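Up next is subunit A:
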Amino acid sequence: MSDRERILSVIGGSTGVALPSPWPGPSLEGALENRFESELKTLGAELVTADRLKELAGASVFADSDVPEPLLRGLVRTEDVWSADLGITLADYGIADTGSLLLTAGPGRNRLASLAPPHHIAVLSRTRILDTAEAAIEVLPSRTAVIVSGPSRTADIEGVIVRGIHGPRRLWVLLTD
Partner candidate 1 sequence: MAQSTTDSVRRATTGASNARVATLDRTFKDPGSARHHAAAIKDYVLDHLGELLQQLEANCTSHGIRVHWAVDSASANEIIVGICRSAAPDGAIVAKAKSMATEEIHLNHHLEAAGFTPVETDLGEFIVQIDHDTPSHIVAPIIHKNRFDIAKSFEREKLGPYTEVPEELAMQARGHLRESFKSATIGVSGVNFAVAETGRLVIVENEGNNRLSTTAPRIHIAVMGIEKVLPREADLPLFLRLIAGSATGQRATTYMHGVLAPRRSDEPDGPDEVHLVLLDNGRSAVLHGDYREILRCIRCGACQNTCPVYRQTSGHAYGHVYSGPIGAVLAPALEGITAMGHLAKSSSLCGACEEVCPVQIPIPRMLLQLRDEAFRAGVARDSAPWSVYAFGATHPSTWRAGLKMLPLAEATPVPHPLKSGWGEFRELPHRRGRHFRAWWADRP
Partner candidate 2 sequence: MLTCLCDAFFGEVGIAAVRMLEHVGCTVEFNNAQTCCGQPPYNAGDWDSARKIADHAKRVFAGSDAPIVCASASCTAMLREGYALLYPGEPHVQAYELSEFLLTKMNVTEWPLLDPAPKVAFHRSCHGRGIHLGDSAERLLQMAGVQLIEFGATDQCCGFGGAFSVTHPKVSGEIGMEKLNRIRESGATEIVSGDMGCLMHLGGLIEKQNLMLRTRHYAELLAEAIPAKEAKLATPAG
């Protein structure tokens, strides 16, 4: 008997316990964009404008292929994600309730761009800010995806929060219309 058959035979059949409907989740009041921004700040990330990117002139950048060209002016493109100072990606959706971003793998979307460089800038359309994680899960595409809530962090040493332990230590979100 294979391991599969052995496990399934010990588990056996069901007795007909019913499946409750999914948890409805909270409903948000107020402007989603304001909530998104304040939650983002709580997480240690922030909203930035395109002007702010000028400060980064000369930095090496690894970017998604569909990041608008004007945003990359003054930056030095690199094809080595491990050595880049900065990763710029598109975000599919924002989640106002928790200040989170939904990023999906796909053509031109490098999974490591939001992860390996010490700085990550996510470009997000204001029209794509959803209220809650429940709404985000509903639109989760049939691809590998990640929900990002703030910069990489650890509290393993005496509970002290340190940012950027493995992923980016700074997370900036640039809203577009």
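Quick note on the criterion: contacts are C-beta pairs under 8 Å (C-beta built on N, C-alpha and C of every residue); 3 or more make two chains touch, one makes a residue touch a chain; residues count from 1.
If you want to know what made the cut, all candidates are chains of the complex that A comes from, given by their letters.
These numbers come from a predicted model, not from an experiment.
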Q) subunit A in this complex: which of 1 or 2 touches it? A) 1
**Q.** Interface residues, subunit A side, partner candidate 1 - complex
**A.** 2-4, 6-8, 10-20, 22-23, 25-26, 82, 97-98, 100, 105-112, 115-116, 132-134, 137-138, 140, 142-160, 162, 164-168
